[in-house]
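A protein chain is absent from this complex, but the other protein chains hold their places.
Here is chain A:
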Amino acid sequence: MTRGRIRARLRLSHLYTFACTRPEATEEGPHSIEGPGYSRIVHCNQPLMHKKKPFKYRSNYISTTKYNFFTFLPKALYEQFHRVANLYFLAAAIVSVTPLSPFSAVSMIAPLVFVVGLSMAKEALEDWRRFMQDIKVNSRKVKFHKEEGVFDYKSWKKLQVGDVVKVEKDQFFPADLLLLSSSYEDGICYVETMNLDGETNLKVKRALEVTLPLDEDASFKNFTGKIKCEDPNPSLYTFIGNFEYDHEIYALDPSQILLRDSKLRNTAFVYGVVIFTGHDSKVMQNATKSPSKRSRIERKMDYIIYVLFSLLLVISLVSSIGFAVKTKFDMPDWWYLQPQNTDDYYDPRKPVLSGVTHLITALMLYGYLIPISLYVSIEVVKVLQATFINQDIQMYDEETGNPAQARTSNLNEELGQVDTILSDKTGTLTCNQMDFLKCSIAGTAYGMSSSEVELAAAQQMASDLEDQDVERSTDFRQKGKQQEIELETVVISEDEMVHKSPIKGFSFEDSRVMEGNWLNEPNADVIMLFFRILAICHTAVPELNEETGSYTYESESPDEAAFLVAAREFGFEFCKRTQSSVFVRERYSASGQTIEREFKLLNMLEFTSKRKRMTVIVRDEDGQILVLCKGADSIIFDRLSKNGRLYEEDTTRHLNEYGEAGLRTLALAYKRLGESEYSAWNNEFQEAKTTIGPDRDLMLENIAEMMERDLILVGATAVEDKLQKGVPQCIDKLAQAGLKIWVLTGDKVETAINIGYACSLLRQGMKQICITEISSDAKEVVKENILLQMTNASQMIKLEREPHAAFALIIDGKTLAYALEDDVKQQFLVLAVQCASVICCRVSPKQKALVTRLVKEGTGKTTLAIGDGANDVGMIKEADIGVGISGVEGMQAVMASDFSIAQFRFLERLLVVHGHWCYKRIAQMVCYFFYKNIAFGLTLFYFEAFAGFSGQSIYDDWYMLLFNVLLTSLPVISLGVFEQDVSSEVCLQFPAVYQQGPKNLFFDWYKILGWMGNGLYSSLIIFFLNIIIFYDQAFREEGQTASMPALGTTMFTCIIWALNCQIAFTMSHFTWIQHLFIWGSIATWYLFLFVYGRLSPSISGNAYQILVEALAPAPIYWLATLLVTIACNLPYLAHISYQRCFHPLDHHIIQEIKYYKKDVEDQRMWTRERSRARERTMIGFSARVDAKIRQLKGKLQSKQPSSEIHSPARSS
């Protein structure tokens, strides 16, 4: 096999194969790919070959729908009857066509059809949306080789394996392609894989040398080839295959494969052959179903359903035993039933059989205990709640145009019960946007603007001053308010700062170097060198923005982009990159004399995480060879020459300052090289590059090392990893709401700690517990040591006397690997839970997921994971709730998430407002649901005792049918959708109200059993009051006595009134919608009764004219309704009044304050309540402030031991 790659390597120059240390996997010959797993054969440019077996593969049509036209019915039905309750109702509906049924068949089947139909309609609608999405994707157009070198458009779905396609700039690849050639001469192209792995940087793909001539349409006229490769699989980063072309076989590797859903960038066009189509493509193979998550409330609801099922079973058994006994002993005497003339069902001679058959009847009759409409109502409610979340204008990000999105509606109420937030750092807390903020050149520090950490520190200083004032007045209550003002002013000043520098990635302010003024600085030549290093030493690609005429830069890391932007602003605009040169436009003064300089790239030694430095060797226009190097300060300082250390001392000091300010730093250095020196080195380097063998990498590394030596320090840069807008405030509020926040980041420890300070997760005075591994070869020793560290830390926390002491746990990925082992993890968790903040650094995506699982399973509390990148997907899927940031990075995290928001700060509103509301809504709604069905269902049971347990219901079938579907469903839905205990502003002002969710105050067993007890009470009242009121006497002046329909209808009227009034007492927020639904339901009942009574007696039966003729003219009917309604609700009313007056919950107090408009009249009280309503926190701004107050109080006490200290005591 000849190596077709040699030429490529030479030509591709040193730039694109940065790979001086990268192993080249394709150095060996073609892959030997035989046997299973490698069966795919693609006949390039011969799609006809793939029309029939055995080369017929799946088409490029994709379908992400759950159902298709034919499978919808069976599949969706299966889904529906997967639920126990629905299955029960199905069984009931089937039995209802037999004489065993206590109701008419239609009254059993109709609600089931309604409920199941509605759920299925929802499924169908969602699937329809997916279908439309698919259609859109499938009908995208792409250019393909039609015949005879002519290209034409066809839609994606018609694309076939073997087709040659031409993809143009900024288009998505329609399938997995083999790259044949590109608009670049050397067959490279840039690809953005945001949709696959969330990374925004561009990746380089390169074609095989042999296919490079195929770079125009006509050349495909006679092109044929054969690809033999692996079968479809989900691995994005591997590909094994051979390409047979011109009787030669070439090996293929992932760098020739263009994956579907990635995008062509910076390249005019590429040609490619389709290898994997549609569902065979890697991205589609990768599409995994997110695990279906259920909320805590829903899981608990299952238990309640089981409880109710047991209750149902018990009362059914009681009924059927009662029936059997009655049938055996009493019925023979009931001649009017003709007992001697019966079928088995009523046969007194076979009481056991009657009893057993009656059990089925009873199970159906009391089925009202199990709310059939519960699931469907919850579904409707949740969809509407999700709509509200999506619609919330305050969670809409105007910059990106992304609204918040509830991607699943299952977990709305779970948002209100979160205990721990696990957050990614980059892109979540920070923008993943680097701002060039400061630099140190030739020992002089430049850059006036301050980082957010510095701002925060300044703010702290200001608050210290404030504290001293307060000290004098000794009024600590006033403190909180002033602090808030302070906090707001800081926010404003930050905003102003942002306005001043609209250039993205550049917040540098210093007139000494801006606008060409650096020429007047003492070390102008060094400064120029500094700027040149910034402009030349990188791997980015410039892109001309045609609208503004300025350049933007596509780079592998955001730091580099920031450097380039900075260089541009300083007058060194990187404008063009060719194979061998970098072009920089240099502008020396404000007047703007621009010179375009070319720097010939000789070599490039790439940045890797191991080397922590990057070097380019260039020849400038004067022929001078320069070695330009940037890297981590420690690395660079080790490689300085003796006379290159002129500025070392100053620079080190500046670097430390920058580090403290939470900035990312790099040091820059250079050296000049003689021609001979260079060529000697280059020969060695080239030789090393062409050697084949295991030592190659090591050799290359050593040779690179030789070059990066004896450098001269120029200066250092400081770049701010910008926090997202509002992050510190949001974290503060979340902490006040009692949430724990863990940061899981891939960054290094120092950066993570910096960010921790910036967003107030860490503060001075907090005791930091750093768990690190000792370097030892023996795994056991390391583990022992880690265990010891953790034990010590736990001891320390236990022995801490100071009540306000807070601890922070910082652990890195390697240590975490040990800490997550089965025998250690429990101890780790215990330690972590005791700490106020936990920061895990250098963690892998897998570890993120593991930590999440540990917290979720170890503490049993609800966890929320928030992240934005592909590396957060595991964690997002693992957590109880996954939140994706739909920001700049890819869609991977969002696709895996349950909720997506555009910015971290929206999390506050999502949790504290929507979560709190949804939790309470669903909790109250479910409780009420059980209440109403118990109240109604049990009356049926009581009646049995009066009807010989015969299974007769006192209500008309139609009443019962409408009970769940029409008469009580809308109010409960309005409760679930619109209820607000306190308004959204108040939720945000009193974050502590959120704790009602994690503490589960509204759905614990006390509450549930209380509601069930209330249901029991109501059922007793409704039944027995009515029975006694209508006992046997005439119920009208005309002397008629009450028959079964009259009594049943009255009882039902009472139920409708009592239940709807009950829900009105449960609500605390009435808009016209609630009024309409509640009072409308009652009106509907009367309307129904009127209309039903009007229908022909063959339909309405005994209810014919019942309202108009019998009940409405009877005063006793109305009096009974009033009495029963009040009697049912009186205890509940007394209970809530008592609770509110004497054991008020947080929201009660707030409601009352709002009601009395105290917030307007009595500012002081308002503030007092607000500060009281904070959870005691250890982190966040407020915690910092509290710590300060304590410190001052301590001082005060020691100064004036006799004076009384006013503490913010709880008075009520």
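We take it that a contact is a pair of C-beta atoms (placed from the backbone, for glycine too) under 8 Å apart; a residue touches a chain by one contact, two chains touch by 3 or more; residues count from 1.
The criterion applied here is as follows: contacts and distances are computed from a predicted model.
A.B. asks: One chain of this complex is not shown here; going by its UniProt record, which of these names is it: "ALA-interacting subunit", "Dihydropyrimidinase-related protein 2-like isoform X2", "Isocitrate dehydrogenase [NAD] subunit, mitochondrial" or "AP-1 complex subunit gamma"?
C.D. replies: From the listed options "ALA-interacting subunit", "Dihydropyrimidinase-related protein 2-like isoform X2", "Isocitrate dehydrogenase [NAD] subunit, mitochondrial" or "AP-1 complex subunit gamma", the omitted chain resolves to "ALA-interacting subunit".
A.B. asks: Can you work out which residue in A:Glu543, A:Glu677, A:Glu857 or A:Glu1152 touches the chain that's missing from view?
C.D. replies: Checking the options A:Glu543, A:Glu677, A:Glu857 or A:Glu1152, the one contacting the hidden chain is A:Glu1152.
A.B. asks: Among A:Asn222, A:Asn341 or A:Ser511, exactly one should touch the missing chain; which is it?
C.D. replies: A:Asn341
A.B. asks: For a quick check of understanding: of A:Tyr271, A:Phe807, A:Phe828 or A:Phe1030, which residue touches the chain that isn't displayed?
C.D. replies: From the options A:Tyr271, A:Phe807, A:Phe828 or A:Phe1030, the contact with the absent chain belongs to A:Phe1030.
A.B. asks: Quickly run down the residues of chain A that touch the omitted chain.
C.D. replies: So the residues of chain A touching the unseen chain are 102, 330, 333-338, 341-342, 346, 387-388, 391-394, 917, 946-948, 950-952, 954, 978, 980, 983-984, 1025, 1027-1048, 1068-1073, 1096-1098, 1101-1102, 1104-1105, 1109-1110, 1114-1116, 1119-1120, 1123, 1126-1127, 1130, 1133-1134, 1136-1138, 1140-1142, 1151-1152, 1154-1156, 1212.
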